[in-house]
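Report on the structure given below.
Every protein chain of the complex appears in place save one, which is left out.
Presenting subunit A:
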Amino acid sequence: MADEPEPPVAQQTVEEPLDLIRLSLDERIYVKMRSDRELRGRLHAYDQHLNMIMGDVEETVTTVEIDEETYEEIYKSTKRNIPMLFVRGDGVILVSPPMRTGT
């Protein structure tokens, strides 16, 4: 067995999480951000800080109001559409392909 090529002892070339985001370039993505914000749009560019350029974005801002009397939580969401957007990376929590929520 002396002539067998040695397989790499470690696993295959490990991709970084940022490499996996690269696979989503030009695809629609879902971004969860701080301050209860969510974005759905097309990823045009990103960098190691997760600054992103997104196109055709729909932003959803979710707020919770608490009724003074009944103490029930009222969830409200506000949406707006933005044709082209620069996202500063430090606000980003999570990036994912968009969910098929069916709504």
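One rule holds in what follows: a residue touches a chain if its C-beta (ideal position, glycine included) is under 8 Å from a C-beta of that chain, and two chains touch if they have at least 3 such contacts; residues count from 1.
As a working rule, contacts and distances are computed from a predicted model.
K.L.:
What is the protein name, per UniProt, of the chain that does not appear here: "F264 bisphosphatase", "Copper transport protein", "Mitochondrial ribosomal protein S35" or "LSM6-like protein"?
P.N.:
UniProt lists the chain left out of the view as "LSM6-like protein".
K.L.:
Looking at A:Leu39, A:Met54 or A:Val92, which residue reaches the missing chain?
P.N.:
Of the listed residues, the one touching the omitted chain is A:Val92.
K.L.:
At which residues does subunit A meet the chain that is not included here?
P.N.:
Contact residues on subunit A toward the absent chain are 11, 14-18, 20-21, 50, 89-90, 92-97, 99.
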